[in-house]
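Note that one protein chain is taken out, while the other chains of the complex remain in position.
Our next item is chain A:
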Amino acid sequence: MAQAALAPRDAAPAVFQTVRTPDLHPRPTKVKADTVKVFYGQKQALHGVTIDIPEKAVTAFIGPSGCGKSTFLRCLNRMNDTIDGCRVEGEILLDNRDIYDPSLDVVELRARVGMVFQKPNPFPKSIFENVAYGPRIHGLARSKAELEEIVVASLQKASLFNEVKDRLHEPGTGLSGGQQQRLCIARTIAVSPDVILMDEPCSALDPIATAKVEELIDELRKNFTIVIVTHSMQQAARVSQRTAFFHLGTLVEEGPTDHVFTNPSERRTQDYITGRFG
């Protein structure tokens, strides 16, 4: 069994090496993480993750459940702060600025680093109000017309506008699952973030809705830096430019997506993507 060849869960190596393969034409780095460790109470969930996330590209995090990929994602907009007993060590730089610096305003950070969740979570408000939520709380629109402009533009960017333009004032919870997820993406891009984090955005959707969201992600990468956590290897292969493979709280391998999928340098990566474990 391939599983037996791997280190037991509790005995993650104290020192390990991430196998890195650079891009042929390297992009500028947007987010730079250095030896990030996360603890839930006494339990260590991440054992020092170092990764550079390139600008205006899709980076996919793959790995078996409980490997720490979602935990790492939630470090990037400090959503881990909302969990009791969670502690983050190491350094994460967004545009060379430490996001865990005490003088940094977490509210501003989250406006710059948006997040789309696993289950579509539109607020129980109208479609319009869902998208207008961010611009309203951050005071991005000076007038009602400007607000409407932002909402329409965001819905268009999320390729949802044509489907909902006649019912902008109906509840967002009345949409189908895929539409709800695109609404959440529209809500996120309404505040024009730099980075969009997506935590398994398609795991609650059917294949057709998934295809639409993937298409959208490909479109969005022109303007946004996207980090996506996914359980679907095919999805990672389809939408991402770079892929990072996590296992047992460590980053095993990261590199250009086609390299990781066709010619992985690490044995564990190969075992995982060929479905031998995980």
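Everything below uses one rule, namely that contacts are C-beta pairs under 8 Å (C-beta built on N, C-alpha and C of every residue); 3 or more make two chains touch, one makes a residue touch a chain; residues count from 1.
The working rule: contacts and distances are computed from a predicted model.
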| item | value |
| --- | --- |
| Protein name as given in UniProt for the chain not displayed, "Glutamyl-tRNA(Gln) amidotransferase subunit A", "Cytochrome C oxidase subunit IV family protein", "Phosphate transport system permease protein" or "nitrile hydratase" | "Phosphate transport system permease protein" |
| Touch criterion as defined above, residue of A:E108, A:E170 or A:D206 at the omitted chain | A:E108 |
| Candidate in contact with the missing chain, chosen from A:Y40, A:Y100 or A:F123 | A:F123 |
| Contact with the hidden chain (one of A:T82, A:N96, A:S143 or A:N162) | A:T82 |
| Hidden partner chain, touching residue among A:V88, A:V191 or A:L205 | A:V191 |
| Residue numbers in chain A that touch the chain omitted from display | 77, 79, 82, 84, 107-111, 114-115, 117, 119, 121-125, 133-134, 137-138, 173, 184, 187-188, 191 |
